[in-house]
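The complex is shown incomplete by one protein chain, all other protein chains being positioned as in the whole.
Per-chain numbering from 1; labels A and B assigned in written order.
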Amino acid sequence: MSAFMWNILLAFVWAVTTELFTPTNFVIGFIIGYIVLWFAPSVEGRRAYFLKSWRLVTFLFFFIKELVIANVRMAYYTISPLNRMKPGVIGIPLEDLTDSELVVLSNLITLTPGTLSVFLSQDRKTLYVHFMRVDDPDKLRSEIKGSFERRLLELTR
Amino acid sequence: MTADLTMPVVLLDAIIGMLAFGIAMSAIRLYLGPSLADRVVALDLIATLSVGMIAIYSVKTSMPVLLLVAIVLALIMFLGTIAFALYIQKGAPP
Partner (left out) sequence: MKDILAGSFFILGGLFSLLAGLGILRMPDSFTRMQAATKAGTLGVGCLILGVAIYFADLGDSTRALLVIGFLFLTAPVAAYIIARAAYHIGVPLWSGTVIDELKDSPDRGIGEDDQIMRGAGGAGAQKASASDHTTPNPEPATGDEPRTPDHDPDDPTDR
């Protein structure tokens, strides 16, 4: 992560030289430093840094999108007749995840569309998730695995 | 701490009204709730909405210091909920 340190340093230098220590200016300096690093081939770990940061940004946007969809859908369930719901608990098989990955994954699941993580089996291989609407369990399973888990693993590994 | 309020007070009052409505609903659930878990969820929601209430109030009175109260409440709320959850899981101590 030394490329990241370089980026922070460049942002700091930018803030010092423009003599303006506001967060906005620091962010501008960070972006300019990012562009400068793009043209600096000698910094070690540069390629990994760009890849990770790109994935982080797309992950954040994905998360915000899912969060908004989740709440619109939840609003729909709240004001529509109750028989629109078909709740159910489904087990989702997991890869070998570390503790922090598990926390992030279950938090994401809880905050996104009609899902709430309920129980993690003791061998940490299955996460049981409560869904607001279950039509096809296998489809939901592959959806969670394909979007959340895949993106998270891309980010952390 | 007397910066001018540049937001229409009616809007802020309306938001406070909405939050109060939400808190009232969860208070009813706190009273009704068939199981202990429902009551804990209701308490959790009341605390969460109170954080929002404090934040809006800090805008209304132009006192940003109140945000510190919101931070503390957000943390304490979590501890309270965890303690309740453990209590649900284990039952009353002998």
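Here is the rule we go by: contacts are C-beta pairs under 8 Å (C-beta built on N, C-alpha and C of every residue); 3 or more make two chains touch, one makes a residue touch a chain.
Only a predicted model underlies this, so the values are computations on that prediction, with no experimental measurement involved.
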By the document's definition of touch, the residue of A:M5, A:I31, A:V89 or A:L153 touching the omitted chain is A:V89
Hidden partner sits against subunit A at residues 22-23, 67, 70-71, 73-79, 82-91, 103, 106-107, 110-111, 114-119, 121-123, 126, 128, 130, 132-135, 137, 139-140, 143
Logged for subunit B, residues touching the omitted partner chain are 6-8, 11-12, 14-15, 18-19, 21-26, 28-29, 32, 34-38, 40-42, 44-45, 48-49, 51-52, 55-56, 58-59, 64, 67-68, 70-71, 74-75, 77-78, 81-82, 84-86, 88-91, 93-94
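Simple rule for what comes next: only the chains that are shown with their structure count from here on.
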Distance between the CA centroids of subunit A and subunit B (whole Å) is 26
